[in-house]
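Removed from the display is one protein chain of the complex; every other protein chain stays in position.
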Amino acid sequence: MVKKYTSMAYASADDMLFGNAKFPVKAGLGLEIGAGYTTPEINYAPRPQAGKSKEKLIKEYERITTDSMARMVQIGAPSVVLETEHVEQMTNNPEWGGAVAHAQKTIMEEYHDEYGIKCALRHTPGDIREDRDYLKLTGDKFDLLMESFEQVAQNGADLLSVESMGGKEVFDYSILRNDTAGILFGIGVLGSMDMETVWTGVADIAKKNGVVAAGDTDCAQANTAMFIAGGLLDKNLAHTIAIVARAISAGRSLCAYEAGATGPGKDCGYENTILKSISGVPIAQEGKTSTCAHSDVMGNLVMQCCDLWSNESVEYHGEFGGTSVQCWGESLAYDCSLMNVALKTGKAKDLRDMFTLSDKYRDPQGYVLAYDNAYRVGEAIAKDGNDNYLRAKNAAVECCNIINEGVASGKLKLTRFEINALTKVKDDLDALTDDSDKFMSDCLTRFKEEVAVFRPENYGL
Amino acid sequence: MVKKYTSMAYASADDMLFGNAKFPVKAGLGLEIGAGYTTPEINYAPRPQAGKSKEKLIKEYERITTDSMARMVQIGAPSVVLETEHVEQMTNNPEWGGAVAHAQKTIMEEYHDEYGIKCALRHTPGDIREDRDYLKLTGDKFDLLMESFEQVAQNGADLLSVESMGGKEVFDYSILRNDTAGILFGIGVLGSMDMETVWTGVADIAKKNGVVAAGDTDCAQANTAMFIAGGLLDKNLAHTIAIVARAISAGRSLCAYEAGATGPGKDCGYENTILKSISGVPIAQEGKTSTCAHSDVMGNLVMQCCDLWSNESVEYHGEFGGTSVQCWGESLAYDCSLMNVALKTGKAKDLRDMFTLSDKYRDPQGYVLAYDNAYRVGEAIAKDGNDNYLRAKNAAVECCNIINEGVASGKLKLTRFEINALTKVKDDLDALTDDSDKFMSDCLTRFKEEVAVFRPENYGL
Amino acid sequence: MLDLKLEDIDGILVRYNVALEKEMTPDEAAEELYPKDELVYPIAKAIYEGEEDDVIDGLKAAIDAGKDPITLINESLMVGMGVVSQLYDEGIIFLPNVMMSADAMLDGIEFCKTQTTEVPEPKGKVVCHVAEGDVHDIGKNIVAALLRASGYEVIDLGRDCPVDEVIEAVEKEKPMLVTGTALMTTTMYAFKEINDKLLEKGIQLPFACGGGAVNQDFVAQYDLGVYGEEASDAVKIANFIVENGEGIEKLREEFHKH
Partner (left out) sequence: MLDLKLEDIDGILVRYNVALEKEMTPDEAAEELYPKDELVYPIAKAIYEGEEDDVIDGLKAAIDAGKDPITLINESLMVGMGVVSQLYDEGIIFLPNVMMSADAMLDGIEFCKTQTTEVPEPKGKVVCHVAEGDVHDIGKNIVAALLRASGYEVIDLGRDCPVDEVIEAVEKEKPMLVTGTALMTTTMYAFKEINDKLLEKGIQLPFACGGGAVNQDFVAQYDLGVYGEEASDAVKIANFIVENGEGIEKLREEFHKH
């Protein structure tokens, strides 16, 4: 049985800070994450042709690893994390993933030995638990996923992560239809249930292999909402709905830590500040220096409490200034250098607040994720921490309240469209039951009918 | 006749700050540079195939411009500058450059009209004044360069810049041979002489067309030295020599402002902090967010006093997060947002100091360019401001002194190799005459003999 | 914590969306566009509002009043959806409205079909798929929904779709257009394979490709490829083909903007 969080790790929002986690995590070669300094986390995707064979893929990752490490020592960066997000072949053939991890770690060890640079390797297998048309979260695909973790853990990966997909069939349907109950059910209920299974598995494997079960992100749902919502002028989804989905996702992603993960949370989890407030684990984040991978409206704000600072992903290719991993890795390292100076000169809280203020009023998403408000969402979750449904609903409600207060203050300006969308969500939420069982059975009935690809057996239902 | 600077624009180094210049510059559509806020300056290079015809080139720049402007409004950036560094065809065919400027400005005007975004367009013709083997600074090539300025100024460019090349034949030879006198002669004497001619011309054209004569950079020399010097582990040139070349270049690049330019200085002028201290003009800078273009060991430090913040250059191509100009432009905009928050919250000097401290002890180059030390180099220049040779030599000497003090403090750690190289430069400098005329005639004799491609007539000698 | 003064915020960020929001509400804008016919009006409005039940009620009333079910598809359902598409294109309403309207419209079409033995003529047939190895299907879902909403018949091959299945579907369905979506650089190469296999079989038709990983340079590399940035471009491409034929060169001229 997992132990649920019912209280906050920090006594107040102001205690939260980049480079500092209540429970730092030692990993890899000399690295300690959240122990008073920030570290760049370089992310990359192999060039398309590289996926053709195991050998090519390994060679590609060797180049990526060497390039990244070489640039870090050229500019004097004290520490670095590399994250390899698997391409499908690497997870579906667990020994491929293991071989890549081994090849990368070998190079990192050489650099560590020669230069003393602190470093660690994160591997993120793909959540390959699906058939062509349906999610297939349990059974042989689940076993394959676990085998992939096993292989990378045995062969050099220091940090294990995944972006698990539970609930996404229902979410995908609901997000394009402003269906509040569906969003809550997909992320907050189904997503949480699946996370508990996955992360109990990953935590066991990590323990057995002496590596770190790091964390998960609601990429499949909250990020999808954020992406569809897009920039200020996009018209695909109200940003107020996207942030409600995000708040809900915090209840879900927390399940990893409840099942034994210890952080660092994964970079694309914009819910991570909320998670940190509850759990005290270190977190990776991405923002203004992951524009190579996506655009968002919280470029600086997300740095506020990060322990690792990531570029999310960049395809490996040449630029005037070196290969893409070198360019982005260098930018990250300088961002970290700035944060580390702030920590050493006693100015870290000021810098944190400046990061936050850069984007707090830029968008409702930034407003809610600003660490002071994120902390409040955390409290709403912890209050009913034992109930996946209730805590997710609480988070959504608190999110709406926070935005409304922001609007009332005059500083957060919303479009009429965003306000209307928010009002609808809030009304929907208020109309929902407080009884988890009833919510479950209502949703089961409705979504079995409306969402053709939804298979309750995925969740043991 | 140009009026030389013999005093400092700022009473103390501490008065210098990003987003603030003593003499702000109004330009383009609603923009004011150095007037209390920083602005991203997006730079780009067309894809290779785009240079094939005038039409293709114009289309390429239209895409680049639209993409850049679109991303800026998507994330809510209040202001932006675009810089077009000419490819050779655009300068050699002045009407091409003019047509590109016109096409870009038309799009920028649309965005300004629709969104109110403040913006300006910088054009930087290439310094095409050379024959195959020799510099040919005067005569028909000079006239062509001026015609290029005329065309872009008439057709929409708001800011005029160039990276002029005077002195580079002697410098190229000298830098690979640790020839201190040659470096000083190439940059400080020949470079300055050429700058005076070029910038008198550009300033006239700007005045006539009601646009801004912005500034020049010693890309041809000081940046070449910096590039050859490379990262911490490169072995092509001592970083102590690279920074001496940089200090010398401040005396040279100042000539633009003495000839009538008003700033903003160009992004790749790492000497710009020194120039700002003397002249009070706004400056563009590049560093941790121009890793797409080059690597340096002063990623944050250069932000300390910037008014525009640039990515130097990125080839136009796709990334996961959009086109390259969108990705880098967005990162720049968030960097500026952070600085602007600092300015509004009264924390700007703290942030400035954090930028500086990130890299002050990373490398001798950063150490000397830290704004407190840069200011001292400025003073050394202003002291003998009327004499191009003496002021450049002063700058070099002061640079050596500053590094030696840094080493003595224990905070700046140098390799034995860097120390030896510095000692040699310092000895060389001490052995040099204080008589400009004698230095000139000594060098003329020597370099006419040693450097086959050196043509004194380029400088009216 | 530090905070910004209200008047300082605009110097740091500009909420262009707030600054630019149209004066008119979406409902008002829609009202201006509905057809005036009193039997058609309620159907179009119900489509806009995404209310299936009201759509069916409106159709029933119109049929009772003597309107032909097949004509109603074009003259009320499609017209109502046209209002929705136009407002979406103009940035007045958002995607979820379009999706809900499309759902309502499809329900309406199904209902009309039950009221007659005639078979309605779609504007054209389009095969949609997500590249082999790629599970990112939201973009494709939007593409399919918008195409359907514009009156095209969509054969949706789903995600992670093997190359050969696409070829088979094209041979069998003879569509006017195939679309492909890929969000990963490692999967988008399947498009080139599809292109080559189609050409091998002597099949020439536009192959519209999009999705996060895909860019114009890549798509321009294979003969049939036409790049589209937004899901709504798929509709525009289909419409362009209806109006101008399937010449790839012309399509590229129109849609290759980067």
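What to note about this one:
Chains here go by letter, A, B and C, matching the order in which they are written, and residues are numbered from 1 within each.
In this text, contacts are C-beta pairs under 8 Å (C-beta built on N, C-alpha and C of every residue); 3 or more make two chains touch, one makes a residue touch a chain.
Note that this is a predicted model, so its numbers are computed, not measured.
The chain not displayed here makes contact, within the full complex, with A, B.
Touching the missing chain, out of A:Q104, A:T323, A:T356 or A:N458, is residue A:T323. In the complete complex, the hidden chain is touched by one of B:E286, B:D335, B:D353 or B:E379, namely B:D353.
By the touch criterion stated above, the residues of subunit A touching the omitted chain are 36-37, 63, 67, 73, 76-78, 114-117, 317-318, 320, 323, 337, 340-341, 344-345, 347.
In the full complex, subunit B makes contact with the omitted chain through residues 13-14, 45-51, 87-88, 130, 132-133, 172, 175-178, 224, 228, 232-233, 235-238, 315, 349-350, 353-354, 356-362, 372, 410-411, 413-417.
Everything that follows uses one rule, which is that only the chains that are shown with their structure count from here on.
Centroid distances from subunit A, each centroid being the mean of CA atoms, peak for B.
With centres computed from Cα atoms alone, the innermost chain of the structure is A. Chains joined by the most contact pairs: A-B. One simple way to say how far apart two chains are is to compare their mean CA positions; for subunit A and subunit C this gives 31 Å. One simple way to say how far apart two chains are is to compare their mean CA positions; for subunit A and subunit B this gives 40 Å. In subunit A, the positions touching at least two other chains are 45, 232-233, 315, 350, 353-354, 357-359, 362.
Chain contacts: subunit C has residues 2-4, 12-13, 15-16, 20, 185 touching two or more partner chains.
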